[in-house]
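Only one protein chain is missing from this complex, and each of the others stays in its spot.
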Amino acid sequence: MDGARQWRTRAARYSLLGAYCGRCDKPEFPPRPRCPRCGHETTEFAFSGRGTVYSYSVVRQGPDGFADQVPYVVALVALEEGPLLAAQLTDVEPGELRIGQPVEMVTRRLRDDGPQGTVLYSYKFRPPRGWQTAPSG
Amino acid sequence: MARAGIAGEETGGPTRPGLEVGIVGYGAYVPRYRLPTTEPARVWNGCRAPQPIRELSVPGLDEDVVTMSIEIARNALTRAGIAPKDVGAVWVGSGSHPYAVKPTGTLVAEAIGAAPATLAADLQFACKAGTEAMQASFGLVGAAMARYALAVGVDTARSRPGDTLELTAGAGGAGFVVGPAAESLAVLEGCVSYVSDTPDFWRRAAAAYPSHAGRFSGEPGYFHHILEATRALLHRLGAEAGDFAHATFHQPNPKFSERVGKELGFSRAKLRAGSLVDRIGNAYAGSALLGLAAVLDVARPGERILAVSYGSGAGSDAFSFRVGDRIEDRMALVRPTRDYIAERVELDYAMYARHSGKIARG
Partner (left out) sequence: MGGSAIIGAAELPVGEHWMKSLAELAADAVRAALRDAGLDRPDALFVGNMLSGELTAQQHLGALVADHAGLAGIEAVRVEAACASGAAALRIASAMVEAGVLDTAIVVGVEKMTDRSGPDVTAALASAADADFEVDQGLSFVALNALLMRRYMHEYGVSHAAFAPFVTNAHENALGNENAMLRFRVSAEAFGEAKMIADPVNLLDSAPICDGAAAVVVASRQRAEGRRGASRAVGIRACVSATDTVALHDRSDPLRLAAVARSAGRAFETAGIGRDDIDLLEAHDAFSIMTVLSLEASGFAPGGAGTHLGESGVIARGGSLPISTLGGLKARGHPVGATGVYQIVEAVRQLRGEAGPAQVANARLAMAQNIGGSAATVVTTILEAAD
């Protein structure tokens, strides 16, 4: 039962809420209460959700909990604010995959622990299609 | 005994709340996967003939009512241009919430940044659940209990393998940020609801797929409720079909909405903008809202819009809107509904079965 552990990270997972170190003037994702470089206390930072694919792979043998989702695409995404992030890509065909591909964040199901369990939701990334392509209001 | 109509009644409550309200932002979502209906027809009937609905939208393997609601909500907030913290209610109407107990609304509220100071709940009323959320939002904002409220109607409709619903059940939805009329891109002129206890379509809690009473869902269900609700609304507004530039009705299939429109005096041309069923199927609680979103995508300032839902069990909500000047700027902030529909990845029945959880894996 990972409910409490995953509950703590929900803001980061649902909507890419990260952290910002005022001393280093750098946004951080995943968020940490203290800056990993200087130890300064961080504040909340909302990432735009826009980025590009730094690297990707198609997983054909998944670990427990993901074995029934294969094949699925994982990536390192370079967020436009700087940090790299490990995440799945979704709504993308294998032929479309390339390094440097622009992507936007969406919130999707990550895993489903069955009829007695819970569903874990998280950020994933896809080629730009919807809300993130709009100029921010 | 003929059932009572309400069109001539002067009672039945006001047709709009105390404060002037309207739609401040709207958003739609349709998943990109498509099942040509020739596929279930081939598998279950050995039939290759074209079906009345050409193809059905199917959720991706990682999509459900929660994820679709979040994208809808983000689209709607982008168009509204408001701070998520100002959203005072997140109400999601659907027949396919991922949990029987544990709200979709709280998760959506967290994801869009509306939590914690907000109302949040799920509504269930077959295909009327989404417009019920709209009614509640108009009431809440109209009573000044919140500056904005978010109403979402969305479904990932399920159908028993081989059932005729496999030729119609689609997925998708839309949502509306309801707020003060002065900020609205479409102002609410009035709304009416008409309900009765009618067993035309149902699903018991433990059942995987819904059951339906076949043709009984037509006359006593769909047509009676939509006609009554619409006639009552027109009567109370002192309006007639000719006053509206667009009308959109719940679309279980292409025939029903066309027939009910004709009966009420709306030409095919006035139904065109909101007619989506042929390309995505019946989006259930999302259907009427998607139709309205697609109409707003093309609406011009000054136009009037009629939108009417139908949910089995049964009831209809009828709304009249007057489009304002803000529509033109706001519409362009997010890709229109038709773009979601145009992007399509075709599935065969085997992949569709995987996407819709119809392959038992023990």
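All chains are identified by letter, namely A and B, in their written order; residue positions are counted from 1 within each chain.
Methods note: a contact is a pair of C-beta atoms (placed from the backbone, for glycine too) under 8 Å apart; a residue touches a chain by one contact, two chains touch by 3 or more.
Being a predicted model, the structure only gives us computed values, none of them experimental.
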Statement: Shown chains in contact with the undisplayed one are A
Query: Of A:75, A:92 or A:105, which residue touches the hidden chain?
result: A:75
Task: Looking beyond the chains shown, say which of A:6, A:52 or A:118 touches the absent one.
output: A:6
Query: For the chain left off this view, which of A:22, A:65 or A:117 is in contact with it?
result: A:65
Message: Just checking the interface: what residues of chain A touch the absent partner chain?
response: 5-6, 9, 12-13, 30, 36, 54-67, 69, 72, 74-76, 83-88, 99, 110-111, 120, 122
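Methods note: only the chains that are shown with their structure count from here on.
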Task: Quick one: report the Å distance separating chain A from chain B, using the average Cα coordinate of each chain.
output: 30
- prompt: Touching chain A in the complex: which residues of chain B?
  reply: 27, 29, 32, 60-64, 66-67, 70-71, 74-75, 78, 80-81, 98-99, 107, 110-113, 333-335, 340, 343, 345, 361
- prompt: Of all residues in chain A, which touch chain B in the complex?
  reply: 10-11, 14-15, 46, 68-69, 88, 90-91, 93, 106-110, 119, 121, 124, 129-131, 133-137
